[in-house]
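What you see is the complex with one protein chain gone and the rest in place.
Entry: subunit A
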């Protein structure tokens, strides 16, 4: 059993070496999903958008000036995702920034801000797409932030600070990758082995870029949070006071 997975991972590594282009965080590209699945993922994501947006409206009604901060927060997440990270495999990869965003701003706000970032990535760097926005938003702007936030809330105070931040960021990244693989597997089940085999297949293909990426992003987020605690304690406090961490 173990040997079998080793071979699958090796095969994926071979595939990746042929594809030397640095891999971004996974986004499903325009037109890749069949219409039915594109609609399903929009339907799943829309409730999160509605609740997140209502919360944003409430925050802004109380403090109109927070909208400027929120605008910069979305831009910050976008720019962070353009940051090149050193990755174990040698190629550079890019963080998703959703783990850090969820820790700073809360998961509901992040589901809207993250979706704006995804829309911008589709419209400004041709990464992702409009019809697949629902699916991408679900994996990156909903599941990722919620996983990060649950870990952050559940473990804070019970484990060392660095470990909590690392787990929150790395697992947010990993969950995004697992959900995307699942989305691909559901849309394109393996003719021989069905959805489960397809999931293992897509998972193995992307594991080689995504697992080192999750580790790098975890380490980076720990370092960023440490630096923020020493350099920007006042700003962090102001965020909590302003009620942005909903």
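One rule holds for everything that comes next: a contact is a pair of C-beta atoms (placed from the backbone, for glycine too) under 8 Å apart; a residue touches a chain by one contact, two chains touch by 3 or more; residues count from 1.
Note that in this section contacts and distances are computed from a predicted model.
Missing chain, UniProt protein name, picked from "LacI family transcriptional regulator", "Pyruvate ferredoxin oxidoreductase beta subunit", "Substrate-binding domain-containing protein" or "Cobalt ECF transporter T component CbiQ": "Cobalt ECF transporter T component CbiQ".
Only one of the listed residues, A:44, A:155 or A:197, touches the absent chain: A:197.
Across A:42, A:161 or A:188, the residue that sits in touch with the chain not pictured is A:188. Contacts to the hidden chain, counted on subunit A, fall at residues 3-4, 7-8, 11, 15, 19, 21, 23-24, 26-32, 34-35, 38, 53, 56-57, 60, 64-65, 67-76, 78-80, 82-86, 100, 112-113, 116-117, 119-120, 122-127, 129-131, 184, 188, 190-193, 197-198, 200-202, 205-206, 216, 219-220, 223-224, 226-228, 231-232, 235.
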